[in-house]
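Notes follow once the structure below has been shown.
Shown here: the complex without one of its protein chains, the others still in place.
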Amino acid sequence: MTSDSDGNQVPRLELHGITKIYPSVIANEDVSLSVKRGEIHAVLGENGAGKSTLMKMIYGVTRPDAGEMKWEGEVVHVENPAHARSLGIGMVFQHFSLFETLNVVENVALGLPGNPDLNQLAEQITEVSNRYGLPVDPERLVHALSVGERQRVEIVRCLLQNPKLLIMDEPTSVLTPQAVRKLFDTLRQLADEGCSILYISHKLDEIQELCHVATVLRDGKVTGDCIPSEETPKSMASLMIGKELPVPEHNAPVELGEARLQLKRLSKKSDDPFGTELQDIELEVRSGEILGIAGVSGNGQQELLYALSGEEPVDDAESIVICGKPSGRDNPHQRRISGLGFVPEERLGRGAVPRMSLTENALLTAHHAGMLKNGMIQFDKIADFARKCIDGYNVKCGGEEHAANSLSGGNLQKFIMGREILLTPKMLVVAQPTWGVDVGAAAFIRQELIDLRNEGTAILVISEELEELFEISDRIAVIANGRLSPVKNLADTNIDEIGVWMSGMWDQESAAEVTSHA
Amino acid sequence: MLRLERRPEASHLMSYASPAIAIVLMLIGGLLLFAFLGKNPIEGFKVFFINPISDLWGLSELLLKATPLMLVAVGLAIGFRANVWNIGAEGQLVVGGIAASAVALYFQDSEGAHVLILMIIAGCIGGMSWAAIPAFLKTRFNTNEILVSLMLVYVSQLLVSWLVHGPMMDPDGFNFPQSAMFADSALLPLLFDDGSRVNVAFVLAIGALLAGYIFMFRSFAGFQMQVAGYAKDAARYAGFSAKKMIWIGLLSGGGMAGLAGMSEVAGPMGQITDQVSSNYGFAAIIVAFVARLNPVGIFFASLLMALLYLGGEQAQQYLNLPSSISLVFQGMLLLFLLGSDVFINYRLRWNREVTA
Partner (left out) sequence: MESSILTSILFATIVAGTPLIIVALGQLVAEKSGVLNLGAEGMMSMGAIAGFAITFETGSVWLGVLGGMAAGALMSYLFAVVVLTLMGNQVATGLALSILGVGLSAFIGKSYESEILPTIEAIRIPLLADIPIIGEPLFAQQSLVYFSWALFGAIVWFLYRSRPGLVLRAVGESPSSAHSIGYPVIRIRYLATIFGGAMAGIGGAFLSVFYTPLWVEGMVAGRGWIAIALVVFATWRPFRVLVGAYLFGGVMVAQLFVQGSGLEINIPSQFLSSLPYLATIIVLVIISRDQNTVRLNAPVSLGQPYRPDA
């Protein structure tokens, strides 16, 4: 039996030999770990290492094919999430499990047993959110909330059930650095009160700062346990990826050439009722530089990218100038002719057609490069192009006739990136270049971008990963609430300043600067 | 327990086998239906599926019935590939028939090939104009094309009913709701002189299948339509115009349906009545699906569907069953097909028990 005062003998959660096999992949193989009461336990691993699958099994969303789970010393089979919650397990999902058209109280009620009175529940929400420093307004509709606020709703929903174990799946990927610190305070407070926390992440510095112990996963298997405070990022990285972290070589700045992309007071109301309105965006990207745009997701990145690519043209042609040509009203094809290349965030379904072969997917954007004759497709030419792309960009696949959805995320990203680069764009826009991509492919892609810049291409990268932007950009700006901050040289700023800007507070700061200089 | 498990990659084999499975299931369903109705299933099967094609006349009737189905189905398939859901081909067929009939009646006394050529053009334009209504409303106001094209089916049937009761009624026809019989110059020439009714429209249909094949699998426009059908966002990302595809999809379906309407009034009917279509517009939807939106498949699926029509007539004659039994078979066929399509992306597995 566990006693509340001294639970250290019996771990709160123990996993032994957990295995989960999907038709095409072994997601988890013989995974064992143990979490103590009040412990913040990291599960570390890169994308695709099997962290999320493991957590879903603990929470009862999916079931293991083999292995045993003990909860406070007793063997349990978690039937479903309701069962997990009744045991005292709460989970905050990476992709939130919230309902946009319902309000906060309704969303919380859906995660609670029975039929709670909504008015009473609203009071409870306010109380809990005050206690843990997680302010949310119970009456607001979820689609009107920022990403950070949504995460708070998810956390509050868990906390209302007084969990003994809280699972956090990549919680910081959506937060500003400052918000991350606040979240850590909340988590430490919870741990001090006796709640155990399973913290899923691939960010080494965060784990070092927050977690008591860490279990490292690679390719679905446990490759080691460690105490993060006694490790270096380097030693943890080698556990995580089996080798040392590759660092791209960032050559010295090259001579800047002409402006390839100019945004002049770009404004656009969103067609999506839940979208963000772009306001007066001013920007210039020149040949030979990588300009990074940081920001918390949902702050207008999607809208900006749609406007840049031409998927949603704007009314004022002059507000987007591509290689000297006013292009605001042009469609994506016309902009490609003007010299624009674009790699979207969604690979399957936008950058590539999942069910079509790589050859056909090459045709998607490369058709104007001599692939057509009298409106008919020249299949041999397009297959050559696809092969060139596969060979030149290190795409691991069965061949150009295989469907796009048979490739891993990283390989498909390399293919799409290769396709766009082979079309020799003068201006390349890339969204989330390494999102969900394994470390090896990510390093390759970043290096490609840098090489391309060195050859004189202008590159705009929009990413939610600050570290990535600081690694490859020459200049950096922040998008918040549909507005763009001033652009700074990377050397003149730091992660903290950009972090503050990510919450939209660059005006105050520059105002403060002006007064202090005065 | 049996459960479905996703295949790592879609099965090509199953995408061809699934229509065959659906046909077998439909036949089993038919046998059960005959048995349930107290008919000898073997006898019923014979009357329904064998008798209609046991002689040359039967085979020629099969081609005759398959002709409009091929025309409509190939036109619809082009749109369906881009997820343009024109389900009002029945109405477009009727309006095509009306337009062609108007030309025939106008040129009642003239000789020469121009009559038929004008009728073909009129039929196509008639069908296209009816399909242009949902296309315009979809591109301009984003109105659901399924419901609009379907509502227009009812309107077209009332329209033809009014015409054959009024302006187009045969003045010497004893007030029957039908037009005068067309002159010979307004009738499609027969292909054989053995008394069968197969006419030039069959050749047109084969031509349409060929053209459809080239468009779908060789042309860039056909590729664009397929991209739009598989992944709308990818089509937008590539810069393909969604509006253009809606127009192409609806107009091809409407034009071909109009041509089919023309081939009916200028073929087996020889006049226009308020029964222009025998449900071909809806049956062709099933044909297109069973054929996997592929012209080669459409050829065979049309023959199968035509057989269901003939079988229904035979069942009425010899088994004393309502001819609507054809519709029952048609509905079953499509349902079974959509159901068995699951095996393209999934396979059956015995559920492994969780070992503790």
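A and B label the chains in the order they appear, each numbered from 1.
In the analysis below, a residue touches a chain if its C-beta (ideal position, glycine included) is under 8 Å from a C-beta of that chain, and two chains touch if they have at least 3 such contacts.
Treat the numbers as computed from the prediction; the structure is a model and nothing was measured.
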Self-check item: Missing chain: touched chains present in the view
Solution: A, B
Quiz prompt | Residue of B:28, B:42, B:56 or B:147 touching the missing chain in the full complex | solution = B:147
Quiz item: Which residue from B:158, B:210 or B:296 sits in contact with the chain not drawn here?
Solution: B:158
Quiz item: Please identify, in ascending order, the residues of chain A that touch the omitted chain?
Solution: 22, 56, 60-63, 80-85, 93, 96-102, 106, 109-111, 115, 271-273
Quiz item: Taking the full complex into account, what residues of chain B touch the chain not shown?
Solution: 3, 5-6, 85, 87, 133, 137, 141-144, 146-148, 150-152, 154-155, 158-159, 161-162, 165-166, 282, 285-286, 289, 321-322, 324-328, 330-332, 334-335, 338-342, 345-346
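Convention: only the chains that are shown with their structure count from here on.
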Exercise. Report the inter-chain centroid distance for chain A and chain B in whole angstrom, where each centroid is the mean of the CA atoms.
Key: 47
Quiz item: Which positions of chain A touch chain B when the two form their complex?
Solution: 23-24, 63-66, 68, 75, 77, 309-311, 331-336, 342, 344, 346, 349-356, 360, 363-365, 367, 372, 375-377, 402-403, 405-406
Quiz prompt | Partner chain A, residues of chain B touching it in the complex | solution = 5-10, 218-221, 223, 226-227, 230-231, 233-234, 236-241, 352, 354-356
